[in-house]
Each structure stands twice: as C-alpha cells, then as structure tokens.
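The complex appears here without one of its protein chains, the remainder shown in place.
== chain A ==
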Amino acid sequence: MALLSFLARRISQGVVIIFLVTLLIFTLLRVVPGDPVRLMAGGMAPEALIEEIAKEMGLRDPILVQFGRYMTGVVQGDFGQSFTRPASGASTGGTGFGDSSRGDRADVLTLIGDTLPMTLQLAALAVVFALIITFLIGTPAGLAPNRWPDRLAFYVSSIFVSLPNFWLGIVLALLFSVKLGWLPAIGYKGFAYTILPAIVLAIELSPVLIRNLSGSLSAVMQSPFISFGRVRGLGRRRIVYGHALRNASVPLLNLLGIQISGLLGGVLVVEFIFDYPGLGLLTINAVLQRDFPLIQGIAIITSAIFVLINIVVDLIASTIDPRLEY
C-alpha cells in the first residue's frame, strides 16, 4: 500500500515533469533559426513550394495550437512520423522529399524503439564498469584516508576527469582495434562492439563516483557504530562489508541516479565516434536535419527514463536505509 501510493505520487509528478520538458523543447525548436521544410525540400526549392508544404504540415499555425495537436497524438501513443526518414531505410536528407507520400516515412516510435535498446545496453554496461572501477579504487581509499590508497584514488580520478571522451574514444579505438585487434570498434555487429564505448563512458562516470564513495565511506568509518562494532566482537571484514559499505552506498546511489541522466549527454559523443547505432547517434542526426517530431519524441523518452531512474534509485535507497521516507 505504501509502495503503491509512493509510485502514484512519483509517477504523477513525473508526468508533470515530462509535460514541461516537452513543452520547452517544442517551443524552443520552433523559435530557434532553421526551417525544417527548407532542409526537406532542398536548397533549390522555390519559396512558394516551401510555404505550401509548411502550411500543409501545420508548421505555420501558432505554436500552442501545434503543441495541442502534437500532445493529442502523444497521449494516444502516436508520436508522429519523422520529417526526413523513410520507413524503408536510411535518412533521405534533402532530396527525396517531393514524391514520397507521408505514409512512407518512418514512425518516430519505431525509430526510437530500434535504437533505445542499443543505448540502454551501452549505458548499463558503462554503469557496471564504472561501479567496478569505483568500488575497486574507492573502497580502499575510503578505508585509508590520507594514506596511499586515498592518494592513488585522487590521482586516478584526476586523470580520468581530465581525459576528454572524444579523445579517449579515438585512442582506445586505435589501440585495441587497430593496433592490437582485440576488440571491434566501429558500428555494431554483436555484443563485443559495446565494450569499448562502455569503457569510455565508464571512465567519464567514475571520478565523481570514486570521490563520493571514498568520502562517504571514510565518514561512515568515523561513526560510533563502526568502532563500537569492534568492541562488540564483529570482525573487520563484517564491519566493512556488512555495515560501512552499506551505509556509504546510499549517497553513492543518489549520485548515480543523477550521473546516469548525465550519461545521456556522453552517449551523444561516444556513439558518434564509434558509429554505434543508438539513441545518441539518432539524436545527432535528428538535430542536424531539424527533424522536429523525432527530437520531440527523443526528449519525451529520455525525460521519462530520467524520471523512472530516479524513482528506482529512491526505492532502492529506502530499502537500504529505512530512515529515508519514500
């Protein structure tokens, strides 16, 4: 019962957030320069034709009217069709618009549905890598503040934080794919293609997580129940793994919720570099082509993911620490 009411409250809040995000994206897209019809019809199309197409597509109506029309579709599960992509295959760019009827263009939901699982796979693997790095480096650092493991963690996270992801992506691809031939890098033909981009993302994620874990772990180690645990006769391993890490993982988890949302930004660059067919690559192309329905669809989906992740994080955090109310 408590769980249901929690979910009801958080999901209704989430719906409001998603609605606001959509409104914002929708408005901004139409306010900033760049006419999608011009891109669709091609640079040489006459002005009158462009106006005609634009009118036909409803792009000259007031923004709120357009938004109302769009949202009516969205609540019925219709995210519209891409401006530029035919249902059959690759992006058409500017030239193919004239003849193809609207029905032939790809559904936004289908486009997202094809790419989102790829990105989720990449993100999940990246988080797993990041957590492995974080616990391997952060735990000893938190147990030995101001001694060498702590300093090692500081240096490692300083280096990680200063590596630009595009540079690291290229270097890793050169090293592991081109020179050593251990891992494939470009495109996607199987799970192995996810590993390199995931490592790049994990390295981007981990510095903050390492600092957070070592900081909160060393703070927890100062709490009275830790030193009293020794007097009560608990073993060191039991105290560290059973109690200290458990308590220190709550702030880490909250941070992770925010970081995962930030990951979506990193995905853009990394997917572009590795030509990884995920949501990030789709987003870049959609923006370059002013593909309004696709951008809007991606915005709704990503903000929904953001809301969901944070609900899940709060749920897990409150099962670890019952004092946190959900």
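Things worth noting here:
FYI, a contact is a pair of C-beta atoms (placed from the backbone, for glycine too) under 8 Å apart; a residue touches a chain by one contact, two chains touch by 3 or more; residues count from 1.
In the analysis below, contacts and distances are computed from a predicted model.
Choosing from "Sarcosine oxidase, delta subunit family", "NADH-quinone oxidoreductase subunit I", "3-hydroxyacyl-CoA dehydrogenase" or "ABC transporter ATP-binding protein", the protein name stored in UniProt for the chain missing from the display reads "ABC transporter ATP-binding protein". Between the chain not shown and the residues A:P33, A:P62, A:G181 or A:P322, the one that touches is A:P322. Although one chain is not drawn, the whole complex shows that of A:T22, A:Q66, A:T115 or A:N247 it is A:N247 that touches it.
Residues of chain A in contact with the chain left out of this view: 1-3, 5-6, 8-9, 223-225, 227-235, 238, 242-243, 246-247, 250, 320-323, 325-326.
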